[in-house]
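Next up is a structure, given as structure tokens.
Here the complex is missing a single protein chain, while all its other protein chains stay put.
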Amino acid sequence: MEAFFKEAVVPHFNFWIYVIIMMIGLWSVIAKNNLIKKLIGLSIFQTAILLLYVSLGVKEGASIPIIDHHAAERSLVGDAGAINPDLIANPVPHVLMLTAIVVGVATLGVALALCQMIYKDFGTLEEDEVLQKIKALHDDV
Amino acid sequence: MIVTFDIIILVFLVIAAIISLSVKDLLAAAMVFGIYGFLICLLWAEMGAVDVAFTEATVGAGVSTVLIIATILNTRRRSTD
Amino acid sequence: MSDHLPVLVLLAPLFGAIAIGLFGMRDHRVCLPVVLSALVLSLCCAIGIVLKVHAGGTLDYFVAGWKAPRGIGIVLRADAINSPILVVIAIVAILAAVFTVRHAGERDTEKTPHFYILFLLLCVGLFGITITGDAFNVFVLIEVTALTSYGLIAIGGSKRCKVAAFHYLIMGTVGASFYLIGVGYLYLKLGSLNMQDIHTILASNESLADSRAIRTAFVFILVGIWTKMAFFPLHGWLPNAYSYSPSGSAAILAPLVTKVSVYVMVRMMVSVFGLDHLEANVEWGHFVVWLAIIAIAAGSTMALAQREIKKMLCCLIIAEVGYMVGGAWLGDPQRWGLTGTVYHILADALMTSCLFLAAGAFAKWHGAAKLEDLSGLFRKMPLAATGFVVGGLAIIGVPPTCGFYSKFYLIRGAIEAGHWVYVAALLASSLVNAVLFFRIFEIAYFGKNPVESHGHGDDHGHDHESEPVVRREPPLHALIPLLAAAALVILLGLCNGTVVEFIRTGLIETATVVSTGR
Partner (left out) sequence: MKAKIFASIAVTITGAILLYAVTDFPNFGDPRSPANAGVEGGSSSASLYYIENTYRDTKVPNLVTAILADYRGYDTLFETVVIFTAGMAIFAILRVLRNEDAPSAPDPESTNRTIDGDHHRIIVGITCRIAVPLVQIFALYVVAHGHHSPGGGFQGGVMLGASFILIALSGSLRDALARFSEASYIRLASLGILIYAGVAFLPLVFGRNFVDYGALRGLLGTEGEEMARSHGIFGVELGVAFTVMSVMFAIFANLSTRGRLKGGL
């Protein structure tokens, strides 16, 4: 048990938590009845993916991905050792996740607009009640 | 990257996520979701992803929460779960 | 300029959308000319791409000019598999745009410019997904298409379309997120997002290709795309979303969105993971074919149970998705199954477009939402009904429509792979389609009197008198796209040899890339 903990959990702690948070989010997307709760769950689900990406770009002891001015100038004049890639975090996941955050908030906005329309039409945000009222609509027609 | 800090925030994140999904009062859920956003923003800053942290602070903790609250105030605050 | 065709094909609708945003809000008359000219421009670019690919093989376009080392910029890649799809997307979009001339948003004419902006951005997304060569870029564009689809579905006035759109949103977002997780796992193991790069690394590194993370990545990418294409157990969102959306939206969403997702699956299989890799490392390929068979059976059964035309067509889409997934996974050595799948993407886009245009026209000008309402259709609008018949025959698979040939290639692949149950499922599903459509034809042809339309269509006040049926075709802007789609369905069938040969050059080319990569 302890060996498993040391080998599988500790070096991958971030990834374990990412799976846990993601599963919390996914569970509430499927199981929660209230539409707003579903959306909060969806947002949590999406942030878990951000956690995966950002975690995989981390380097032990590295700094932020902005190059120091002096080092940058020195690298231009041919000083090969001026920039040490091991000391600068991997910028690619950050770029990708900026895009993903934007997509997330756009989706949230559209979903909230839909929620308001559903509330206006059905007077409730509980999924089971909405479905019942829809069924009643079917029976009318 | 500071490992202890990392672990503490991650644990708080899980707690915040669970709380915001289990409160029955939607307004409270939205506020806890805002807290969740701030925590995760701290986490990004701690992992060296400053640009992501900045975005998360403005979007996740700021605008998303405001949008959810705007919707809750226009619909209903209580929920059954 | 001809070097820039791969990017121009999607810039045309993008600039069109911007133009509507800037000038179309005040004056709605600007919208339609802008939409049509943008899409015609796209069509020209797409045809240009096909010609260039035909003449010189695969086209690579390096956005921002970053050529070496590979993978630092984004590459657009046009080859024989995706260039015909670009043409079909442009054609279907033009047909749908013509169809929406008068009744874009249906509820509020004030929202016409918004409808057209979403319409054009949807085209941008579809073109982008088809032509990109970067795994993450696919995600961004999937979200562009998804958000526009939610808007286009919910723009209608009915209460149900909002709920349908909400469910679609939840499913779609989870699906896209799964895709994103898959791409993340690939990036984590391979350090690259460029499709060709991923392919080379996987092909040259056996132990990596067999690793757990890569397997998981493949599963998640696949499940994510399956959600997007409404593959059977994940199809829940589709019938409501497409049948309650306005006819104009359904005319572009139903034919294209699922097909482009199928294309993404083919792309992932053929040129990201590579067919050899899949044959070596994915043991559950047969299981997917069985799932596809279940999907075909389920789709056909659900279609039989439906009373509403649009719902029935939506169930047929689910069955068709089953055909394509099954065909792609047959794994026959000559790749006839894959050829059939790619050809069926083209064929099904045109057939579905034809049927949904017809259904939209019937709902609008005949007040027909249910099957029974169609009676007397042949006497009232013979031309429109003929278009519908051609679409129906194509879905059944009667020569010389394209539906026949796509089934032919799929069955050929299945026979070579020795998968007889899939053959049986295809034939049985054709039989079910025949039953379905001949029932409709019977109602439409022999049905006595046009049933009093009872409040399904929007403006049908004029056909309440059930006196001797007057011939009243739908207006030209609805009739022309319908007949054009029908003509294209037959044309694609007649040209099947050329098209298939072209597609196969693409499939074989990627196969040789695999062998040199090793």
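We just call them A, B and C in the order they show up, numbering each chain from 1.
Following the convention adopted for this analysis, a residue touches a chain if its C-beta (ideal position, glycine included) is under 8 Å from a C-beta of that chain, and two chains touch if they have at least 3 such contacts.
The shown structure was predicted, so the numbers you read here are calculated from the model rather than taken from an experiment.
Q: Among the chains included here, which ones are touched by the excluded chain in the whole complex?
A: Within the full complex, the chain not displayed touches A, B, C.
Q: For chain C, which residues touch the unseen chain?
A: 1, 4, 7, 11, 14-15, 17-18, 21-22, 25, 61-66, 69, 71-74, 105, 108, 110-111, 114-115, 117-118, 121, 124-125, 128, 134, 136-137, 140-141, 143-144, 147-148, 150-152, 154-155, 162, 165, 181, 185, 187-193, 201, 204-205, 208, 211-213, 215-217, 219-220
Q: For the chain that got dropped from the picture, name the residues of chain A it touches.
A: Output for chain A: 8, 11-16, 19-20, 22-23, 26-27, 30-31, 33, 55-60, 62, 64-69, 72, 75-76, 83, 85-86, 88, 90-95, 98-99, 102-103, 105-107, 109-110, 112-114, 116-117, 120.
Q: State which residues belonging to chain B touch the missing partner chain.
A: 1, 50-51, 53-55, 58-59, 62-63, 66-67, 70-71, 73-74
Note that in this section only the chains that are shown with their structure count from here on.
Q: Is the way these chains touch best called a line, a ring, a star, complete, or other?
A: Line.
Q: Calculate how many whole Å lie between the centre of chain B and the centre of chain C, each centre taken as the average of the chain's C-alpha atoms.
A: The computed centroid separation for chain B versus chain C comes out at 37 Å.
Q: Quick one: report the Å distance separating chain A from chain B, using the average Cα coordinate of each chain.
A: For chain A versus chain B, the centre distance works out to 11 Å.
Q: Two or more other chains touching the same residue: where does that happen in chain A?
A: 93, 115
Q: Where in chain C do residues touch two or more other chains at once?
A: As it turns out, chain C has no residue touching two or more other chains.
Q: Name, in rising order, each residue of chain A that touches chain B in their complex.
A: Residues in contact with chain B: 13-14, 17, 20-21, 24-25, 28, 32-34, 36-37, 39-41, 43-44, 47, 50-51, 54-55, 57-58, 60-66, 89, 93-94, 97-98, 101-102, 104-105, 108-109, 112, 115-116, 119, 124-126.
Q: Spell out the residues on chain A that touch chain C in their complex, using ranges where they run on.
A: Within the complex, chain A touches chain C at residues 26, 29, 35, 38, 42, 45-46, 49, 52-53, 56, 92-93, 96, 99-100, 103, 106-107, 110-111, 114-115, 117-118, 121-122, 130, 134, 137.
Q: Could you please specify the touching residues of chain B with respect to chain A in the complex?
A: 1, 6-7, 10, 13-14, 17-18, 20-21, 26, 29-30, 33, 36, 40, 43-44, 47-52, 55-56, 59-60, 63-64, 67-68, 70-72, 74-76, 79-81
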